[in-house]
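Shown below is the structure under consideration.
And then chain A:
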Amino acid sequence: MAEHFGLKYLRKEVLPTAFCPGCYNGILMNALFQAFMELGIEDLKRFVFVSGIGCSSWIPSPFIKADSLHTLHGRAIPVATGVKLANPELNVIVIGGDGDLASIGGNHLLHAARRNMDLLVIMINNQVYGMTRGQAAPTTPHGMITPTTPYGNPERPMDVASIIAGTNANYVARWCISQYIPLKNSIKDALSRYSRGFRFIEVYAPCVTYVVRREGKTPGEKLKELMKKCIRIETWKNMSREEREKHVATGVFKAEDKPGFIETYNKYIAQALGEK
Partner candidate 1 sequence: MTERLFLSGNEAIVYGAIDAGCRFYAGYPITPSSEIMHLMAKELPRVGGVFIQAEDELAAINMIIGASWAGLKSMTATSGPGFSLMQEGIGYAVMTETPLVIVDVMRAGPATGQATKSAQGDLMQARWGRHGDQYLVVIAPMTPQEAYDLIIEAFNIAEAYRVPVVFLMDEFIGHGREIVVRRGADKLVVRRKPSDHEPPFGSKDPRIPPPMPRLGEGHYVLVTGSTHNEWGYRDVHGFETHYKLVTRLKEKIWDNIDKIFKYKVYGDPDARRIIVCFGSTCRPAIDAAERVGGTKVLRLITLWPLNYDKLAEELSGAGKVVVPELNLGQLVYDVAQVYPRSKIRVINKVGGGIPIYPSEIIKVLEA
Partner candidate 2 sequence: MRSAGFLGMGGQGIVFAATVLGETLYRLGYYVAQLQNYGASVRGGAVYGYVVFDEDEIVNPFIEELEVLVILHEQGRRRWENIVRKSEKIIYDKDLVNPVKNGIAMPIAEEADKHGVYRAMNMVALGIASRILGVKGIDEAVDEVLRSRKNYELNIKAYGIGLELAERARI
């Protein structure tokens, strides 16, 4: 039997992964590796993965066979920025969760997007802090019960993709983990057609342990539910407010190919030093 295409991108010696049975991180990893394969990427020598703290931060470290920096909680993006600026030849990918990237690291996310920093950021939105027993995150739905919201979440969730779409970021998309093919194609796009500037892909994938099982569902049942719940943004826009709240808008929010920060920075320096 032929080896699974993803294995060559993995450190086989550390498999199996540490994720909960049924965790949707596996689907994302599959999509990521399929995107690499379809782009003809043989190995990940020239890729650097940077992650913070949380379940999804464990995807690259230690599982992906590439250079990886497993950084402090919330600080993946600045570390990735430093790597990319110091060696622009490297492909730098940040993988992290909603708590890591949008809460404790929210400021960095905004500013990297504002700079249109040449990074691909994949944010897995599992709606909670999955690694530390499922406390409420900035993405937790209103009313959801978690250990820190025992009477229901009084706060309202953050629409991260829309916020980033409002910055100078080049590419912004949100996909549900049940939308495998468009998710995979989106990752491919963010590494090929849109290979510069800030690219942000939010992956909507509720935590199977602290969201799905709390709802009394299996990961498989939840996937079926998500297939109905996650709809294209065009459809979502035409819905009533009530209907919108019951659905997740997915698709490409923004796709531009403006020069990224590195190009702009180099241009300014060249101009200034040339004039001397």
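Rule of thumb we're sticking to: a contact is a pair of C-beta atoms (placed from the backbone, for glycine too) under 8 Å apart; a residue touches a chain by one contact, two chains touch by 3 or more; residues count from 1.
A word on the picks: all candidates are chains of the complex that A comes from, given by their letters.
Remember, it's a predicted structure, so these values are computed and weren't measured experimentally.
K.L.:
Which numbered candidate, 1 or 2, lies in contact with chain A within the complex?
P.N.:
1
K.L.:
Within the complex, which stretch of chain A touches candidate 1?
P.N.:
Residue list for chain A touching candidate 1: 11, 14, 45-46, 48, 50, 61-62, 65-72, 74-75, 77-87, 89-90, 107-108, 110-111, 265, 269, 272-273.
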